[in-house]
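Working notes, structure below.
A single protein chain has been removed from this complex, and every other one stays in its place.
Moving on to chain A:
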Amino acid sequence: MIGTGYFASVDEVVERLAEQGYLASAPVATTVFLADRLGRPLLVEGPAGVGKTELARAVSAATGSRLVRLQCYEGVDESRALYEWNHAKQLLRITAGRDEGWDRARADIFTEEYLLSRPLLTAISGDEPTVLLVDEVDKADVEIEGLLLEVLGDFQVTVPELGTIVAKRRPFTVLTSNATRDLSDALRRRCLFLHIDFPEPELERRIVRAKVPGVDEALTASVVAVVGALRAMDLRKAPSVAEAVDWARTLLALGADTLDEEVVRASLGVIVKHQDDITRVRDRLRLDEALDGAAS
């Protein structure tokens, strides 16, 4: 069996992710199913806040497997991602066995007891079902990609002193990227590619209602319609699903049951995060004009 074999069909993916509060669109569900069946890592790209990391979490919860997370950042290296020798413990061991010969000591200090495993090794070495999340892989340096190739291509890790450790059970692997840097083709071709875009209005309405219980249908529809219009507006930072949910929550807290100029103007900061964008949105939605009309 090559794949991880968590799911039997695409519909089952949709159903079980929904139980965890993750409403998957058709592309997401299909690709998750394929990654599961073919045992390939899943490279997820898309704008911030569409639920890339959340997807890995939902899969791990839906399948009852542990989640191993490697958060990438500039300068993350082998000893943070893969494994490290526990130098302090090795030194103690050498000091403790003062009288023994070098050969015995050497045979002893390079064993698994002195190996600190980091996320990638942890994900591969365990027996239990595992979801490995390599988050924001585009933030890491190019060198790390080379490291990932062995892990993601063959699901094995080579430790020179110990030999090659092959995964007993393949982890379900998710890599996320915000595309700040172009990933190398070598890495891309080992993965299934999934671009999560902003959801269709219908799906987004369902997401908002699931995340914010208590918000009524009409208000949800208005929120999604406005957020959709803002996305078409060519802003510096288009509002994402996360922002739509936040906004719905804010409106609920403000006790608004319909959208009007007053409410939108007061809460615009929740969905639009740059001053230029706010100016542009006010302009386009004619917020100020409408206010003048009311004042005169």
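Please note the rule applied: contacts are C-beta pairs under 8 Å (C-beta built on N, C-alpha and C of every residue); 3 or more make two chains touch, one makes a residue touch a chain; residues count from 1.
Convention: contacts and distances are computed from a predicted model.
Colleague: Unshown chain, UniProt name, "Lipid carrier", "Carbon monoxide dehydrogenase E protein", "Multisubunit sodium/proton antiporter MrpE subunit" or "ABC transmembrane type-1 domain-containing protein"?
Modeller: "Carbon monoxide dehydrogenase E protein"
Colleague: Which residue from A:His87, A:Arg106 or A:Arg181 sits in contact with the chain not drawn here?
Modeller: A:Arg181
Colleague: Which residue among A:Val142, A:Leu162, A:Ala210 or A:Ala266 touches the omitted chain?
Modeller: For the chain that is not drawn, the touching residue is A:Val142.
Colleague: For review purposes, identify every residue of chain A that touches the missing chain, sorted by number.
Modeller: 10, 26-27, 30-31, 33-34, 37-38, 40, 45-46, 141-142, 179-182, 185, 188-189, 192-195, 197, 218, 221-222, 225-226, 228-229, 232, 234, 236, 258-261, 264, 285-286
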